[in-house]
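Our next item is subunit A:
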Amino acid sequence: RSSDRNQPMDIDAGATSGTLDDRQPTVLSGGVTIKQGTLHIEAGQATVSTRGGDPVRAVLTGGPVRLRQQMDDGTQMNAVANKVDYDLTTEIVVFTDTVRIQQPRGSLSGERVVYNMRTGQVNSGGEGNGRVKMRIVPRNAGTTPAPGGG
Partner candidate 1 sequence: CGFHLRDALKLPVGLGPLKVVSVDSRSPLADTLAQALTRAGAVPAEPRDSKATVLQVLAERWGDTPIAVDSFGRSQEYSLRYAVIFELRKGDGTVVVPKQTVELSRDYISIPDNSAGTEGEREILMRELRREMAASVLRRIEAVARRSGGVEGDSGEPSAIPDGPVAADAAKAALKALEAMEAEGNDVAPPADPEPTPPPEPKTPR
Partner candidate 2 sequence: ADDNDDWGLCPIEDAVPTFGDAPDPVGTPEQRIEQPTDIAGDALAGQKEDAVFQGNVALNRGDQFLGTDKLTFNQDTGKYVAEGNVRYQDSGMRIVANRASGDQNTDEHQIEDLRYQLTERRGNGGAERIELKGKQGALLGSTYSTCPPSQRAWELRAHRIDIDTEEGMGVARNAVLRVGKVPVLYVPWLMFPIDDRRRTGLLYPAIALSGRNGFDWKQPIYLNLAPNYDATLNPRYMSKRGAMLGGEFRWLYPQGNGLVSGNWMPDDKLPENDPDRYLNRPDGSPRPGATLPGSNRGQVLIRASHNFSRSWYARANLGWISDTHYLEDFSNSLYGISNYSVQSSVGLYGRGRGWDLGLMADHQRLTDYTLTEESLRYNRLPRAYANWTRTFGRWFETGINAEAVRFQHTSDLRNAAGFEVKGEGSRVDLKPYISMPLEGAAWFINPKLAWRYTAYQLDRGLATQLAQQQAQVIAGRAANGRPNPIPAGLVDSLYDDAPVRSLPISSLDAGLFFDRHTQIRGDSYLHTLEPRLYYLNVPYENQDDQPLFDTNDMTFSWGQLFRDNRYTGADRQTDAEQLTLAVTSRLISESDGRERLAASLGQIHYLEDSRVTTAPGGQIIEKGKSAWVAEVSVSPSDRWNIAATYQWDPKFRRQDLASLRARYLIGEAGVVNLSYRYRRDLTEQADFSFLYPINQNWSVVGRHYYSMLDHKPLETIAGVQWESCCLAVRLVGRRYLRNRTGELNNSLQVEFELKGLGSAGQNTERVLRRAILGYDRDDLYLVPPSSVTAGEADNSPDPTL
């Protein structure tokens, strides 16, 4: 939801290294979960860089990174990718490497997807980043999105 931004973000991880100051980013590993409002991210490893004590950018990798968030219209969005680069200031998330975004109305997959959480704008592919595939489920096809496809 757009209100997630004002929610507190709590991050827990198996292990952390580095300090919370701005000079060098902290590396969280051993299974990281980030929660902020309805936004819920799980990843193998995360590198969070902060500015002025606030996290400004998180780069998550390892085992597929899973991201779940509830849209303003109440529908659920799930995304899976091998690497997620989340810039909290511009609220632009860049998914790369076997990306799959799942929404009740359909799913999108590709090699590189840029998702602007504030405008909902989705850009994908381009510059040789493989094919983008989107599946739109027919309007009356019941709740669970059709698996697979794309």
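Per the selection procedure, all candidates are chains of the complex that A comes from, given by their letters.
Miscellaneous remarks
Here is the rule we use: contacts are C-beta pairs under 8 Å (C-beta built on N, C-alpha and C of every residue); 3 or more make two chains touch, one makes a residue touch a chain; residues count from 1.
Just so you know, these numbers come straight off a predicted model, no measurement behind them.
Only one option in 1 or 2 touches subunit A in this complex, and it is number 2.
Subunit A meets candidate 2 in the complex at residues 105-106, 108, 110, 113, 119-126, 131-139, 141, 146, 149-150.
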